[in-house]
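Other chains of the complex are left out, but the ones given are in their true place.
Order of writing sets the labels: A and B. Residues in every chain begin at 1.
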Amino acid sequence: MLKTSHHSILLQTVGCLQFIDLTDRVAEIVEESGIRQGLVNVQTRHTTTAIVINEHEPLLLEDMKVMLNRLASPAFEYQHNNFAIRTVNLVPEEVGNGHAHCQALFLRASETLNLAHGRLQLGRWQRVFFIELDHARERTVSIMVMGQ
Amino acid sequence: MLKTSHHSILLQTVGCLQFIDLTDRVAEIVEESGIRQGLVNVQTRHTTTAIVINEHEPLLLEDMKVMLNRLASPAFEYQHNNFAIRTVNLVPEEVGNGHAHCQALFLRASETLNLAHGRLQLGRWQRVFFIELDHARERTVSIMVMGQ
């Protein structure tokens, strides 16, 4: 019989390029769902954040920050940041975050994990991260567990 | 009880690096399916296109085009475009599109969205885009809604 279980994880980020390891929280949500076989989809609800699976080694996280800022540097010029010409989606607290959107372009809004025999099919070094690409704020991650 | 609902969206693209916002069409397909809890997978059927979730702000789309062409420039040399040596997967209308395949490498063929309480769990600024990375042509996007 099909079961679904949906949860939201609320996060308060502390700054740009913060990596938050969600693995234990996702595993708890899966365990509490009682679902033992199916799919687990981890999805961010924001456009300047990402869901990434990689190793949790602090120096590696520093390397990945360097890579992201090399690919879409905050120092590049982005038309999205040009408030002299931009007219769309402007909000009072708007700050230039074109680099964060462009970093997100090359990352993922969702990763789908397999759940089999009651266990998330993550390998030894795989951890599920939420990445804040913009400044500190409240964020929400949506988790759907679906299966039997 | 499990329900599935599959739809194809046919698109006629008009040129390279066109971003097509599929969000409203995906939401309609979900609504028509009658499924209120589950997963929605948006998948392209092509290798020189991508499915991306980001903000729909016209200047930002221009920034993303610049980023894609900086990462895998049409001006780079690609062996895939060297018809003097290439022998595999050649079709009569073949044009050099190595850059489009390499841009697709860093993007996604699918994004999976959570559906809970009858609503796609998209955040305020999240829009689902199909990106044409190659020249104008007919394209198909496959949408699967699965749940209850």
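In this text, a residue touches a chain if its C-beta (ideal position, glycine included) is under 8 Å from a C-beta of that chain, and two chains touch if they have at least 3 such contacts.
In this text, all values refer to a predicted model and were calculated from it rather than measured experimentally.
Trainee: Every chain here is the same sequence and 2 are shown, so how many copies does the full assembly contain in this file?
Mentor: 3
The rule is simple: only the chains that are shown with their structure count from here on.
Trainee: Subunit A to subunit B: how many Å between their CA centres?
Mentor: Averaging C-alpha atoms per chain gives centres 19 Å apart.
Trainee: Which residues of subunit A touch subunit B in the complex?
Mentor: Touch list, subunit A to subunit B: 2, 4, 6, 39, 41, 43-47, 71-72, 78-80, 82, 85-86, 88-89, 98, 101-102, 104-106, 108-110, 112, 140, 142-144, 146.
Trainee: Show which residues of subunit B lie in contact with subunit A when the two form their complex.
Mentor: The touching residues are 1-2, 37-39, 52-60, 62-64, 67-68, 71, 106-108, 111-117, 121-123, 125-126, 146-148.
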